[in-house]
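Only a portion of the chains appears, each positioned as in the full assembly.
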Amino acid sequence: MAPEAVHPQIQTIAYGADSFEETASAVLTDLAASVHAPAVRWINVDGLGDIPTLQHIGKEFGLHPLALEDIVNLHQRPKVEAYDSYLFIVLRMPVASPSTVDVSPARLETEQVTMALGRDFVVTFQERPGDSFDPVRHRLRNPGGQIRQRGPDYLAYALTDAAIDAFFPILEAYGEQVEELEDDVIAQPGNRQIARIHELKRNLLTARRALWPLRDMVNALLREDSPLIEKQTLIYLRDCHDHASQLIDMIETYREICSGLVDIHLSSVSNRMNEVMKVLTIIATIFIPLTFIVGVYGMNFDPEAGPLSMPELGWRYGYPAILMLMAIIAAGLLIWFRSKGWIGRGRE
Amino acid sequence: MAPEAVHPQIQTIAYGADSFEETASAVLTDLAASVHAPAVRWINVDGLGDIPTLQHIGKEFGLHPLALEDIVNLHQRPKVEAYDSYLFIVLRMPVASPSTVDVSPARLETEQVTMALGRDFVVTFQERPGDSFDPVRHRLRNPGGQIRQRGPDYLAYALTDAAIDAFFPILEAYGEQVEELEDDVIAQPGNRQIARIHELKRNLLTARRALWPLRDMVNALLREDSPLIEKQTLIYLRDCHDHASQLIDMIETYREICSGLVDIHLSSVSNRMNEVMKVLTIIATIFIPLTFIVGVYGMNFDPEAGPLSMPELGWRYGYPAILMLMAIIAAGLLIWFRSKGWIGRGRE
Amino acid sequence: MAPEAVHPQIQTIAYGADSFEETASAVLTDLAASVHAPAVRWINVDGLGDIPTLQHIGKEFGLHPLALEDIVNLHQRPKVEAYDSYLFIVLRMPVASPSTVDVSPARLETEQVTMALGRDFVVTFQERPGDSFDPVRHRLRNPGGQIRQRGPDYLAYALTDAAIDAFFPILEAYGEQVEELEDDVIAQPGNRQIARIHELKRNLLTARRALWPLRDMVNALLREDSPLIEKQTLIYLRDCHDHASQLIDMIETYREICSGLVDIHLSSVSNRMNEVMKVLTIIATIFIPLTFIVGVYGMNFDPEAGPLSMPELGWRYGYPAILMLMAIIAAGLLIWFRSKGWIGRGRE
Amino acid sequence: MAPEAVHPQIQTIAYGADSFEETASAVLTDLAASVHAPAVRWINVDGLGDIPTLQHIGKEFGLHPLALEDIVNLHQRPKVEAYDSYLFIVLRMPVASPSTVDVSPARLETEQVTMALGRDFVVTFQERPGDSFDPVRHRLRNPGGQIRQRGPDYLAYALTDAAIDAFFPILEAYGEQVEELEDDVIAQPGNRQIARIHELKRNLLTARRALWPLRDMVNALLREDSPLIEKQTLIYLRDCHDHASQLIDMIETYREICSGLVDIHLSSVSNRMNEVMKVLTIIATIFIPLTFIVGVYGMNFDPEAGPLSMPELGWRYGYPAILMLMAIIAAGLLIWFRSKGWIGRGRE
């Protein structure tokens, strides 16, 4: 258990078609009192920082020591396990935070939610307060809603669905980031872009690690044939499976695009370097020979030493002739560069 | 639902071996009136922008709330789901637009089509007007065609087939783009080429996202053994499956070629930079030492300071000798470059 | 159908243990006449450019409209489909052309062959004249051969085997090209090599697209348990499956090697550029400082302006001293380059 | 067998609900003596360097020659094999060493542990002293613990669980190394970083080679339906399977991130080289033409040779004019570089 673990806070909602009772901060004895009431009860525990409390709850609902161990061990993979009198479910949902859905690719974090689905109860355990379950709470408070007519299996479905649905806005934000990066990576490839692609790929990996086993888990529930899940709930779980598949599709697509962007980035940087090198080469190739020529006529050989000792320096048109020669060399090189496609319209 | 959602427009076609009735803009009450007529009815709804209308239609044909939810949630994956009295099918077809089939790699978009196949009806829902179903409408209007003798399952097949077939011209256009890029990427590698490859890869991903689950869906229909699908329709669905497989084959092939093109592009840019660098190096390596030599004889040491103080400047053949020396150095370097294969026929 | 489609030409071979009759250019009425003869008949149709002819043949042998559609739609994937009275088989064989087996990586093309295997006939349809079936024809003409004792299922096997075997010389040629490229890509990496690798990869993809489903098709035949295939023919189909597996193994191996070659090419180009850059850097690093020094003593400061104004120019050993200084600098830099491993035996 | 193989040292623990007996250095005859005692016995052998000892133990517990061969052949893959009277299990656990869990990526090594699970005994063989089983020994010594009430199958589970759990701290350390490398690879890409990534990838491969078959082995135990494993132990093995899956998830995630880091490294180096090249190009492109101009006016043409022979040298404002010209050229080039985004705030 992490040292910063939060002390458990317990909320309970007990409901039936005609009754609804909500307790914001339940105490352990209340739990015991209501165990035999004829309604569906949802006990939600936020924070796993007090082992005795969790053990008390575990005992109350008959949870196996291995299930209790899974509740406090964060970083579980989503799964479902059948125990004698309950199904034990592990989910992951994105940590609700404003930064995760904005455009800058902040680190995505997922929170573990464990759930025990019994004959007349659902107990959920979260790492810390804050979750994606408010739409479910809202539907529970509405007396006419379908969820009030149904058993705990439907509640478990609704919570799973809410956890999965919470990934949609995040993946849509990632889709926008991908679009933005696609433009940037060609227009101005640089370390900032490569770092953003990497961060995005990392977040997609995190989402994938949560959603692949989540889908498998829903699939296992569909095939489980447990007496705890009514037949008419299966069709809703199938819908859940669909949503998870859709999210995984999005993740895989974005991952492939990001991999492509890494290659584009490298190509783009190479293209740019090529351009830089061409400028250097053109300038150097034109001026280095010319500088050599002017160097020749800057030599201090004594013209009076003999008829072959730099007689050009004394010619009447020596200077204009050498200027002309250099102009011809420069023009020739420029034509050659153009013919190679290094300058001018020949290249896009 | 997207804000720009189109208000539903309803067309109906009721037909049998001997009857045919088409209504371009049906109203909801007409739907109700014709429900018990002894013919196959196809109700097509273009636009999902009015929930009450959709709910009315849903009620008329007994559609489950989850099916209705799927109808309005775009970005569904193709699938088939068996409900008690109908099969619920999700398809994706390319948005018909002239730009998608021309040579420039415009962004491919797919439109969601949902379909309910009942005992005597097919209801289809499209995001917006315009589809690939005109060949089916044409065959329905022809009194002697096989489709007029057959039930709604054959109509559902024909619509699915039309949706799949609509991808063929698009993938053929992509094939041509691939051919064109193969030439360009070696001849003139640049950012434009890399951007075109990326766009093409993206479109192939989009087509793949539509077609992989579409094929799975057809496969599920083949194995479904539903009373709603007559045995002699299965052979047609098998043909559909074939076409989807062929498209997926094309997509995978083009995707592999595009991946190869990215690598070729990078190699090609590197080859080009190598060429640029060689020109620079040859020019610089020849002239830098020569420029140094002429610099030496441009120094202003006083020849009269002593017998070792630049006596060459006063030699009778000093100047021609130094020119000769420089010519020998240049020739030697050129021979060395040729022996390394940097210039001349040694290199292709 | 492609516009350049060839007008059908029909050859028939009717044979039994004791009879053999071959017609080079059969006419449609002959086909009808011989339908009830007590022999195995092989009707081969070259060219699909005349729909009425094909429909006539289709009617004669009871082919389903979907099968006829497949016959004229080229680019089918190999497959087998059971119809009531015949098996419908699609094959792909390499287009026989001298260029495909020579060393330059010409574009590989495959031709579609469709086959209907009935109780006493095999009908084959080819895109155009020319095929890999001559060994089969040869064996049929030999009165003592096993094939003359066997039914149409064995003929269908023999044709499938011939189509698969036709890929062997092509893949062997590719193997040689791979070997050649392995040497070239390190010795002289360039655009020509990269283009050849790409072409080879493309051809391997084409062969793979033909052979993967071909193997699946043979596998389907093995498991089909059709009354049209005698039990003793299965062992021959198993051999066919083996050959297809062997070809696919070769393809996958060559594909992996080609992928490796692309990476080697890039590394090799980078290594070469590194070498080029080292030469440039060594030359420039040695001569640029020296050129600066000689530039200093080429300045025209008036030595008579004061005792600090370039007194070196008038020193008796100024010139030899500066030459010595420059020699020391050059030697120092050369030693430094050698210590970095940029020159000399320290590097391979 | 490796030459440095350690001579076997044998420890035994015999226990039941009410009894506990531990022998630190058992001798072979003791083993024989206690075979029929009514308790669970765990015989642990450290070191495989003496074949007769191992054969004696093998004979005592009825081990098959192939099992004995596996015990001494290191580098086995984890597996479970059913023999008539015992299950033979191969595990791999990390070699416990302080260096493996610290931040520098030391080479991970795994040690082979073979185990025979019989009706009343567990025999384990290790390559050398030192293991991850101390938590199990501790629980065995505690009279009230569950493990004392259970049979040898539970002991085998506990040992397998301990071997798997020993990978957790190592993978957490790898996770931290990954985080650290992510920062370094962009900030200061170099050979040290690339070597660290490679070492990390190698260690992840080693862990994966141990854990993939370990998970398969646990899965095989779950499905084995052996009389040697009590039904209530299965739930514990399922937990083991979970932990292995979680570790494999971590490994795959880190492997993907490391692959991404290799690409980032290359891009980052290219970005850096681009920057270097830009500096060189800017400096060279500005000064090379200017140096040419000053070279022109350093030529020694005789101004008295004619009116076109460098008359500028004698002009009153020739020198300031040429300085001005050069300033204008330099400013023009700087503006051009800025417009290309090579200098200034236009680039990040």
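Residue numbering begins at 1 within each chain, and the chains themselves are lettered A, B, C and D in the order written.
Keep this in mind: a residue touches a chain if its C-beta (ideal position, glycine included) is under 8 Å from a C-beta of that chain, and two chains touch if they have at least 3 such contacts.
Being a predicted model, the structure only gives us computed values, none of them experimental.
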{"item": "Complete complex - number of sequence copies, 4 represented", "value": "5"}
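Just so we're on the same page, only the chains that are shown with their structure count from here on.
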{"item": "Given subunit A and subunit D, the chains that contact each of them", "value": "none"}
{"item": "Equivalent-chain rotation between subunit C and subunit A, CA atoms, steps of 5 degrees", "value": "145"}
{"item": "Fraction-based call for subunit C against subunit B, same above half, different below", "value": "different"}
{"item": "Intercentroid distance (Cα basis), subunit C paired with subunit B, Å", "value": "24"}
{"item": "Touching two or more other chains - residue numbers and ranges from subunit C", "value": "298"}
{"item": "Graph class of chain-chain contacts, one of line, ring, star, complete, other", "value": "line"}
{"item": "Chains that touch, pairwise", "value": "A-B, A-D, B-C"}
{"item": "For the subunit C and subunit B complex, residues of the former touching the latter", "value": "64, 66, 69-70, 75-77, 79, 81, 188-192, 194-195, 198, 201-202, 205, 209, 262, 265-266, 269-270, 272-273, 276-277, 279-280, 283-284, 287-288, 290-291, 294-295, 297-300, 303, 310, 312-320, 322-323"}
{"item": "Parts of subunit D lying in touch with subunit A, wherever the complex brings them together", "value": "182, 186, 235-236, 238-239, 242, 245-246, 249, 253, 256-257, 260-261, 263-264, 266-268, 270-271, 273-274, 277-278, 280-281, 284-285, 288-289, 291-292, 295-296, 298-302, 305-306, 308-310, 341-342, 347-348"}
